[in-house]
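Here it is, the structure, as C-alpha cells.
Left out: one protein chain. Kept in place: all the others.
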Amino acid sequence: MSVAAEPRTLAPPERRIAEVKRVERIGAYDLIVARDPVGPADPQPGQFYMLASGERWGGGDRERPYLPRAFSFARVRRLPGGQGVDLSFLLEDVGPGTQRLGELAAGESLMLLGPLGVGFARPSQDRRPLLVGGGIGVAPILCWDDELRADGVEAAVLLGFRSAGHAAAAALFGGAPDVSTDDGSAGRRALVTEPLRAELERDPHATVYACGPEPMLDAVRGLCANLGVPAQLALEAGMACGYGACFGCVVATVDGYARVCVDGPVFAGEALA
Amino acid sequence: MSVAAEPRTLAPPERRIAEVKRVERIGAYDLIVARDPVGPADPQPGQFYMLASGERWGGGDRERPYLPRAFSFARVRRLPGGQGVDLSFLLEDVGPGTQRLGELAAGESLMLLGPLGVGFARPSQDRRPLLVGGGIGVAPILCWDDELRADGVEAAVLLGFRSAGHAAAAALFGGAPDVSTDDGSAGRRALVTEPLRAELERDPHATVYACGPEPMLDAVRGLCANLGVPAQLALEAGMACGYGACFGCVVATVDGYARVCVDGPVFAGEALA
Amino acid sequence: MSEIDLCGVGLRGPILNGSGTFDAIAARRAFGDLLLDRFPFDCFVSKTITLQPREGNPPPRLWETASGLVNSIGLPNKGVRRFLELDLPLLAELPVPLCVSVMGFSHEELARLVEEIEALDEISLIELNLSCPNVETGTLVGADPEETAAALTAARASTDKPLIAKLSPSATDPAAVAAAAELAGADAISLINTLKGMPLHPTTREPWLGGRTGGLSGPAVRVVALEQVASVAARVDVPVIGMGGISCGRDAADLLAAGASAVAVGTENFRDPAAGRRIAAELAAFEQKVPAK
Partner (left out) sequence: MSEIDLCGVGLRGPILNGSGTFDAIAARRAFGDLLLDRFPFDCFVSKTITLQPREGNPPPRLWETASGLVNSIGLPNKGVRRFLELDLPLLAELPVPLCVSVMGFSHEELARLVEEIEALDEISLIELNLSCPNVETGTLVGADPEETAAALTAARASTDKPLIAKLSPSATDPAAVAAAAELAGADAISLINTLKGMPLHPTTREPWLGGRTGGLSGPAVRVVALEQVASVAARVDVPVIGMGGISCGRDAADLLAAGASAVAVGTENFRDPAAGRRIAAELAAFEQKVPAK
C-alpha cells in the first residue's frame, strides 16, 4: 500500500461509472461487488465512496434519492494487468438510496466517486490492533482486517449484531471473529463492548479500531479513554457531497466542528468533543 | 354499449391499479395491454385514460415524469363473468412518460384513471362513417372501427404515417385500411388528406372521424368545412389532471376556451375557432 | 376522522382542496354521483371568482418540472353573476360546506364581489385570493402588509361570513402580512400559493407558457410551505390553513405539526382525484402525534 503521511488515497476528481459484477444477500445485508476500471488500486480501509445507481436515481419514496450516498468499501480485490479493482460494498436497506442500490443487478452501472476521506492509521509498534464492528459498521472493519492479514497481522476482531440474520456478515471475515448479538441468536448474548472490555483488561497494549452505531462508538470511546487506550473511530454523518464542498457533515471535535468527509470519517477518540 | 346522451362513459372517481398483461412492439410504437378489473366495460371510442406506472414514475429525464399522461384506449376486450376488461394502449415514445410506460413488463402495475372525456358520436342515418388516422392518432380510430364493425358497419379507414415502421400499426385493424406514408415506404406516397378528398368528392354523404397531428386535423377540418361534411376531431393537449380540475388543457372554440379533457377530446370541426 | 371547527363552520375533517385544483362540477361530469358519495374533501373551495368573466391565459398553460408543476391558468371564470346563477346550485349539492374564493382588482370590486355572495346561505366561507402570481396585482397585495390590510378592511365591511386571507408566498415576511390581515379582520389565513416561475421552451428558449410566467406547485415547494406556515402560525391567533406540496398523509401531518389547523391538497389531486380521501386515511395514522391548536 502507498505509505501516505495520513492514510488517504487520492480520488480521481470526477464521478465515474463502475460495472456491477455481483449483488448478493448476506443475511440482513446486501453485498454489491462493482468493477472500478480507473480508480486507485489502494483505497485505505476506512475510506469511503459516494455511490448512486447509473439509472433511476430518483423517483423513489418521496421523489428521493437525489444526492449520492456514502459507503465504506468493505473489500478490495486488485485485478491483474491494470484492469482496475473490484470493490465490495456491504449495505443495509434503511431508506430510498440503500433500497435502490440494493435493487442493482449484475451488468448495471454504478456511479462512484472516491476513495474519500482518511482511513485507519497503523498502530504504533508496541500496540496490537483490536478491531471492533457493530452492525453495518463491520464494513470498514472487514477490509482493515483483510489488509492486516495480508501483512501477516492476525488481529482480534470483535463483532456485535442485533441478531443472527445480521451476524451472517461475520462469515465474510478471514479469521474467526468473536461474535455477540443483542438477542443471543448467534454467538454470545452481549454488547460488543463487553468482550472488548475483557480484551483490554487482559492486555491494554492495543489500538482499538471501531465502526458502528453512535451509542456503541460512544461506549468504545469512553472505555478506551478510561483505560488510556488509543481508539480510531470511523464515524457516520448525513452527507451531500463527500469531498468537503457542502460543510454539511460536521461532527463536534475538541477544536470545533470538523467535516466527517474530509477530516474523517476516521477520528481519534480523544479528538472528539 | 350504453346509449348516453353524449358518448361519455363515467369513470370510477379514483385512480386504480391495472395489471400489465402484455407489452408488444408494433413497428415504431408500443402496444400495452392491461387488465382493468373494476372499470366500466364500455368505454366510448375517443375517450381516454390517465396512465402512470405503478412504480418509478419519476426519476427519469430531468426528474420527470411527475404527472400522469393521457392516452386514448386503442382496443377493449370484455372478459367473461365480470373479470373486467383488457384495455390496449398504443404509445409513441416522445419523452420521459411514454418512455417509462414503454418499459413496463407483463405482471407490473399500471395506474389508471378513466375512461375520461367525450368520445365519437354515431353518424346520422344518411351518412356513412369515414375514419381518418394520422400517426399515433390511429389509436382511437382503431377502437372506433372495432366498435362499428361489431355493429356490422364496414367503415372506410384512411391512415397516414411517416413511414413503413409506423404503418405497421395498420395491421391491427380488422379490415384492410387504406395506407399512405410520407415517404412511400408503405402504401401510397401521399398525405392522408388526399385519399380523404377523393373519398369525399366521390360521395360527400359521410361523417368524418379524425385523430392525428395538428396540421393533419387542420387540413381535415378545412376540407370538411369546404365540402359541408360534418367532422368529429379527437384533439390532444398537454394535460395535468384529465378530469377538468386544472383548466390547463384548453383549446380555442367558437365560444371561448374549452377544456379538451372534459369538453373533448372529440370536438365537432365547426366548434373549433 | 374527528370533526373540526373552522371559523365556526363544522367540518368532518381537516382536509380542503386548494382553490383552482379541483372542479367539483367537471368532476361530477366525469365521475357521476359516485363523486358525492366518495367526496374527497371535508370542505370544498371554489376556483377563484372575479367580478367580470375571464377567459384566462392562452395555452400552453402547463409545464411539468422536477417534482412539480408550473401553471399559468390566469383565473378563467364565468364572473360572479353567472357563477352564482349556474354553478352555485350544483355546488350546493356537495356533501360538504362551500368556500368561495374571490379576487378583486380594486377595493371597490372586492367589496362588490363579497356583497354579491354575502347573503347566500349555501356559502359558508369566503377566501380572498390575495396571491395569485398570474395576475399582477395579486402578488403585490398579498405580499404587502398595508395593501393586505386595506383589502381585508374592504371585504370585512361587506360581510359577516368567515373571511380567509390567502397570502402570497412572494412576501418577504409572510408573518407580517398575516398579522396585518388578522388585525384587519381576517378569520383565518391560508398559504402557500404558487411560487413565481418561468419555464422556457425546450428548443426556442422563449417562455413556454402562454402567460410567460406561471406558478410552481407540488412536492418541490413542500419545505417552503412548511416554513411559511410555521412562521405565520407562530404569529397569528386565527387558524391557519396550510397547503403546498402535500402528496401524502405525512405531508399533511407535517403542516399540522407546523401549526396549521387544516390543510389543503392541490396538485396531488391531478395525480388522483381521490387523493384527498387517501391522504385523510394516511393522516389518521399520524393524528395522535398532531398537536391540536
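Observations
Chains: A, B and C, in written order; residue numbering restarts at 1 for each.
Definition applied: a contact is a pair of C-beta atoms (placed from the backbone, for glycine too) under 8 Å apart; a residue touches a chain by one contact, two chains touch by 3 or more.
In this text the structure is predicted, and so the values were computed from the model without any measurement.
Only one of A:Gly58, A:Pro123 or A:Gly160 touches the chain withheld from this view, namely A:Gly58. Checked against the hidden chain, the listed residues C:Leu120, C:Leu183 or C:Met198 yield one contact partner: C:Met198. Across the entire complex, the residue among A:Ala28, A:Leu67 or A:Leu91 in touch with the chain not shown is A:Leu67. For chain B, the residues touching the chain absent from view are 62-63.
The omitted chain makes contact with chain C at the following residues, 63, 65-68, 70, 139-140, 143-144, 168, 170-172, 195-200, 202, 205, 213-214, 216, 218-224, 226-228, 230, 245, 250, 253-254, 257-258, 289-290.
Although one chain is not displayed, its contacts with chain A can still be listed: residues 8, 10-15, 52, 58, 62-68, 113, 116-117, 237-241, 243-251, 256-257, 259, 262.
Rule of thumb we're sticking to: only the chains that are shown with their structure count from here on.
Contact topology of the protein chains: fully connected, every pair of chains touching. Each chain's centre was taken as the mean of its CA atoms, and the one lying most distant from chain C is A. In this structure, the chain pairs B-C and A-C differ in their number of contacting C-beta pairs, and the larger number is found at B-C. Taking the mean of all protein Cα atoms as the centre, the chain whose own Cα mean lies nearest is C.
One simple way to say how far apart two chains are is to compare their mean CA positions; for chain A and chain B this gives 55 Å.
Chain centres here are Cα means. That of chain A falls 49 Å from that of chain C.
Looking at chain B, residues 58, 63, 66 sit in touch with two or more other chains.
Residue positions of chain C touching 2 or more other chains, listed in rising order: 67, 219.
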